[in-house]
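Shown here: the complex without one of its protein chains, the others still in place.
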């Protein structure tokens, strides 16, 4: 019996205390529920809407903390990279390099990530179809790396909304890679006049359940003990204390799907 | 334990033989699986893309055949109406009046349907949000009818594609009506240069499973023994012999969701 | 030298005084500027978002007033119809029957309008492409009427916005009909939670100028002396006193395009 896997953590490494707390709670829940768990937290936010937004506590410091989480809890870890020259340094600390959706067509970045030999998780651009992700996969394969994950995180739907097209799950699985649904970013409300991306966290359960039913191999859920004070993506992260109940439901659903 | 209900049948009443065959098979499957079943077939197609497309065998004849199906198999029945003056005549034959998506804002039509006292099933326009369907519900309630169903059938996504936004299931349930997912029309590919709407029937299972997981109360699936020769919507109906296997999976999924 | 024509007036016939005032002002401006002018006002609003919205002062009364405007100022007139049985009665009073965008695929309505022998102006559905309007044209031609106008009024772009695709002007001209840009409805903001469609009237000039440059044959502009108190579409009509300056610019632009 094969469960889905979970990629989860706070959007950005705010402090050691925060990421340890989240990893501790989530790894406990996942162990109990038999869910393979990958710890995720960004060491830097490189494409915030506004120049005034928080971008991180320092790349090296944040990456070392992510690594420490992995070692402490025996978890694989992941973080996103934003330029070709970040691939090799980040690969020293994390197991999976995540390519942001806006950057999924940047050939140099994909190749640099591929050449580290780490798993590469490419988020589908908001402007791309699932079938077109074949070309991202091909770029990574051509660079000699077959460890690829693809992630759906919603598609442009007017300026201030995203829509999740679940057809992308089977479409992207045809490329031979496991497909993850990003249940939190896909509920973002971009292009707000405030310069702060909005969200719709009460829909996370709906997105996650539909994804599991549609056959997703993994889920990506950003979570924080108190999203209201989070330094990035506070509007769409799941409150940490809601995670366990949701995962229990999803495990039950997964069994019915297989 | 409450199962989902199924609205199903061939897109249009092509012949007595066809609708009897479909009703016979589908009612047998649904009885076995404990799925409440509503037989659906249109007595007329009033908004075909092209003037050359088949529109029906005659309104009265077709409605009588739909009624006969209901009596023969002990099923509630439904068909769609297209103008206020069709509401009362159609209500003599069917139990549920379906309002087409393009027409969901036509106040006269909604009121005429409401005033028959029959159940009114309004399809959400391709141009409408789930929250906006509140105003359709209000028009029917104001006309004194509380028997309302709302159906999601996809939203305009570029000219030649539709996308299903599963957020509309919980959003429309907030209006106090059961919500149905139309698993076949939501896969249409409109605006084809041929004048014949295209489809994507291999995705019907994906749409149906995601809908059940997202909490849909019912499913709408057009089905035909041989979609390739169907006189309308051949490109997106489910082949009748595939229905049973799909429904078995969905019943299992439903139990995991409740 | 061939100027563009103008279809303009207040959204709905609120009173004799209002429509006479608008017709008087606009016909004076158009005479001076050499713009053929068609007076437009709806005798009824049949698809308001909310059941509580104003729908008219009575069909017959409103149609008679529209006719009176035409006779008083020597203008052709137009109003929209919403069901097949409105075509013949409305045709007694107006010169051009307008088919609402939501209804542009309703075959019965198109045929009933065509059979009156009046000019039929079909608005492109928010869910349709310009090339697909060929099928609406064909339905009217097949009913024996060659007097057809097509109108662009924006396309669904997320739930709460419309976008104008100017490619539709040349695309629809290929169907052999003059093409009108509806400069006010194309700026609507639908699906507002208030149940009242929003608007963006400060962009009317941008839409109108781009349309003339792209070769539109006519413009449709709803105008009202005081949109803030209008009983329908107050959020997107042009203030009447701004019309003259805009039309002067557009006439100059038109000359540069020819």
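When the chains are written out, they are named A, B and C in that same order, and each has its own residue count from 1.
Convention: contacts are C-beta pairs under 8 Å (C-beta built on N, C-alpha and C of every residue); 3 or more make two chains touch, one makes a residue touch a chain.
Given the structure is predicted, the values throughout are model-derived calculations rather than measurements.
Colleague: Of A:25, A:48, A:147 or A:252, which sits in contact with the chain we cannot see?
Modeller: If we include the chain that is not displayed, A:48 is the one touching it.
Colleague: Tell me which residue among C:38, C:51, C:148 or C:169 touches the hidden chain in the full complex.
Modeller: Answering carefully, the residue with contact to the hidden chain is C:169.
Colleague: If I consider the whole complex, including the chain that's not displayed, which of A:72, A:132 or A:173 touches that chain?
Modeller: A:132
Colleague: At which residues does chain B meet the chain that is not included here?
Modeller: 157-161
Colleague: Name every residue on chain A in touch with the hidden partner chain.
Modeller: Spelled out for chain A, the touching residues are 46-51, 55, 82-85, 102-103, 105-109, 125-129, 131-132, 134-135, 138-139, 142, 155-156, 159-160, 190-191, 193, 195.
Colleague: Kindly note down the residues of chain C that lie in touch with the hidden chain.
Modeller: 155, 157, 163-167, 169-170, 200, 203, 206-207, 209-215, 249, 252-253, 255-257
In this text, only the chains that are shown with their structure count from here on.
Colleague: In terms of CA centres, which chain lies closest to the overall middle?
Modeller: Central by C-alpha mean position: chain B.
Colleague: Using CA atoms for the superposition, what rotation angle relates chain A to chain C, in steps of 5 degrees?
Modeller: Angle of rotation between the two copies: 180 degrees.
Colleague: With over half of the numbers shared counting as same, classify the chain B/chain C interface as same or different.
Modeller: Shared-number fraction above one half, so same.
Colleague: Using mean C-alpha positions as chain centres, tell me how far chain B is from chain C in Å, no decimals.
Modeller: About 33 Å separates the centre of chain B from that of chain C.
Colleague: Using the touch definition from the top, which residues of chain A touch two or more other chains?
Modeller: 157 - these are the residues of chain A that touch more than one other chain.
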